[in-house]
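Excluded from the complex is one protein chain; the other protein chains are retained at their positions.
Presenting chain A:
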């Protein structure tokens, strides 16, 4: 993960970074160079980024409202999970997602990205208060958020039952919180838990944003 903080290229266009730099950066994160966000994918992501980052404020940066608009087709819809994702994408914690942050974070969602990265990302996502553990209260808070989002009402007893059951399965050492290793073990028992950490579209994003194909500036040797 060292590459995250070490480089921060500034170019004239706000938030924009050279595709070649980004592609090589994401490269060093992955162990196998063939499992890489390619230069053409980075360029295609820029098409998507441009669209998202100018949807409300035309400043080339993704604001929270723009993120919500893209996820929910509604700029005012707050959601605990969308907020968590936004905060995790916003590596610099300055309230906006810049292009570099966008590419680096989405890289985790690439079908070829290492499973380990996906598991870790999910752990950070659910560790709401960033204590290094997923605590019982955090899990309950998330279940409540999902029920609320789905317009469902369950008794507190029932929610406790659901949370307790999951906790007794995941919290192996019984200390009342789920640590990284316990999370890894739990995910390997329930692999479907990280299915939303993979976006198949990232693989054919060049098809989804064909405008890239005509305005590409870089010869892509990896294709």
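FYI, a contact is a pair of C-beta atoms (placed from the backbone, for glycine too) under 8 Å apart; a residue touches a chain by one contact, two chains touch by 3 or more; residues count from 1.
Everything that follows uses one rule, which is that contacts and distances are computed from a predicted model.
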item: Chain not displayed: protein name in its UniProt record ("CTLH domain-containing protein", "TBC1 domain family member 14", "MYND-type domain-containing protein" or "non-specific serine/threonine protein kinase"); value: "non-specific serine/threonine protein kinase"
item: Chain not shown: contacting residue from A:56, A:70 or A:185; value: A:70
item: Interface with the unshown chain - residue positions in chain A; value: 48, 51-52, 70-73, 79-85, 106, 109, 125-126, 139, 142-143, 145-146, 149-155, 158, 161-163, 165-167, 169, 186, 190, 192-193, 195-196, 199, 201, 205, 208
